[in-house]
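To start, the structure under review is shown below, and the notes come after it.
With one protein chain removed, the remaining protein chains of the complex are shown where they sit.
Take a look at chain A:
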């Protein structure tokens, strides 16, 4: 695999340095430990939103730091959660006296490290709430698994809660809104090929020439099964059905439809999938009122897509539409 890398152990550091140079008006980057904060942090009078996770999912989460979205993001090593001291420092750097919301994707490492960080912050007298995102219907949620993974709905929750926090909502309100977005969203993805971790140089899995991984995770973890490649329309419908059945969505529901590229799938293909997804949604009587298409939560160079459906209510729609100014998402300003 060919990659534009200088030194495998400097991948995250050098990427962050590049990001700082590219967006000096929007963000500041801290090294040792690594974190990204909005340029005007701490922002007086608002709840601070902090998220994080392994690197390799760009623009998630650093690309969503800015006005109307996250106050800080903590990137771990590639596909490895950030550490408690890193999360603690980032949180303290953006805390403005109104408390902190940690938005955490449901992976064992992320959950444990954010839990330790929250305990450290609370022992310093800082109020912290944590919402665990677990929207991936590909994974069985039972007593015997780590539970559903957090995937695409995290992007939507960060935008919507960021809008609410910017508008002056309290910590309780922002946390409740985040839980509500998580409860109202479902996702599922598929991969046409593996990703290559630049720190280890290894492909995450191998697929046959004509085989796809259905129900993929964002680190290349498998979900449901391996199946033969089929047309975009057929595969999109196969992703949509379990999503629609799981919530379940009812005729007349207003939804946000999010088609996400996993890294190596071009927009051309993403739009083909979006076309099919909106067609399926309409066939089920859903009212698609907000849309997002693009690579917002990637898995390095993995080819594939994920689809997220969020049942919108008035509050969510209002904060989705609110202005945002971050490296990866900008509108309304």
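Methods note: a contact is a pair of C-beta atoms (placed from the backbone, for glycine too) under 8 Å apart; a residue touches a chain by one contact, two chains touch by 3 or more; residues count from 1.
We take it that contacts and distances are computed from a predicted model.
*Asks:* Pick, from "Dihydroxyacetone kinase subunit L", "Ion-translocating oxidoreductase complex subunit A", "Sn-glycerol 3-phosphate transport system permease protein" or "Electron transfer flavoprotein subunit beta", the protein name that UniProt gives for the chain of this complex that is not shown.
*Replies:* "Dihydroxyacetone kinase subunit L"
*Asks:* Pick out which of A:81, A:236, A:306 or A:326 touches the chain that's been left out of the picture.
*Replies:* Residue touching the absent chain, from the options given: A:81.
*Asks:* For the chain not shown, which residue from A:16, A:90 or A:139 touches it across the whole complex?
*Replies:* A:139
*Asks:* Sort through A:51, A:204 or A:265 and give me the one touching the missing partner chain.
*Replies:* Considering all chains, including the one not shown, the answer is A:204.
*Asks:* Identify the residues of chain A touching the omitted chain, counting contacts across the whole complex.
*Replies:* Counting only chain A, the missing chain is touched by 9, 33, 54, 76-86, 107-109, 112-113, 116, 139-140, 144-146, 149, 197, 199-200, 202, 204-205, 217, 219-223.
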